[in-house]
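Heads up, one of the protein chains got dropped from this complex, but the rest are sitting where they should.
In order of appearance the chains are A, B and C, and numbering begins at 1 in each one.
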């Protein structure tokens, strides 16, 4: 059986967009992830603040790392994000994913995005569908 | 009065992340936008398909270009995206934003993402809050 | 094989809350439903307008009648509703459910609620999970 950390290591190695975002993985547990990135200038939108797609992408990576780490390949079905405060270049964003439901066929996760001052910047929720296939071959799924 | 196209031209000029995504603006009308991008290799996730944040970001740009183009600065409050089919490197994604409600203080938009074969890949909905401030100074808001 | 109409007739017969709401079924097709109700006084909230739960409930019934009518028992996973205009006592609400995606394991539906003046009052979206079991026994699922 692969550990949750080993599954996420495998995912992160192939995840070129999370690499472009500059994501570092802080903590992985079964059904849980905590990740971080620093916002760069090329991530701003037409208002000079950070593009909503950046916070979403960070949260979506945290969601994927949490919902897949039992090595049961799971795909995002339905996700939503609420934007609470504007994010600026240089901000250090942390996304913590918590599992609200771990069903056989589906799962539900809440991801909270905070900045370096521990202010909540955005709240994400995601529903995934579990395929029942192994994500990393050779490591049976839980 | 600035035209919707002039407002979006101004936004796009400053929108470094939409530039990184490779977004080109196909059509702009009041409360409407239609934009396109081609998916590149650095946009994939840990499964070798395109990261959910890419489709979201494209839709979020289309949303911003539609809900701001009366030059009434509007911010995203609550957005959601449903992922219908996996997106692959090389796919050409089009995001079309339609206005369902243009209120004084808020607005509601649906954005449909299709690929080069006209398959629906994702559906996005966004609620914005209208600040009442001009986005481009010197061009009064509608 | 049961017809979509027969499946919905069976559902409606047992659906005591839809009966309380006063729902009448206008049209049923595969993956589609169109239903109607008239708002009564006991449906108002603390502001004297109609409680948000009423529009949601109507839309949720339309969703259930659309996503289950191939006799493949499907359960609501993730739903959202945007409230556009306040609903008043006496309004006649129509909910039309359209299928955006009919997957093997999941489905996605948009439901539009209009009033007697054909104004859009609310927009609902729903993701369901398909169990693969028959809803009505003796009628095999599609």
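To be clear about the criterion, a contact is a pair of C-beta atoms (placed from the backbone, for glycine too) under 8 Å apart; a residue touches a chain by one contact, two chains touch by 3 or more.
Remember, predicted model here, so these are calculated numbers, not experimental data.
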From the list C:76, C:100, C:120 or C:134, pick the residue that touches the absent chain. C:76
Which one touches the absent chain: B:72, B:94 or B:127? B:127
Please identify, in ascending order, the residues of chain C that touch the omitted chain? 10-18, 20, 41-48, 50-54, 56-58, 60-61, 64, 68, 73, 75-83, 86, 135
Mind listing the chain A residues that contact the chain we can't see here? 80, 82, 84, 100-101, 103, 108, 110, 120, 123, 125, 127
Write the list of chain B residues that the hidden chain touches. 77-78, 80, 105-106, 127, 129
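In the analysis below, only the chains that are shown with their structure count from here on.
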In whole angstrom, the CA-centroid distance of chain A from chain B equals 22
Rounded to the nearest whole Å, what is the centre-to-centre distance of chain B and chain C, using the mean of the C-alpha atoms as each centre? 30
Scan chain A for residues touching two or more other chains and write them down. 77-78, 80
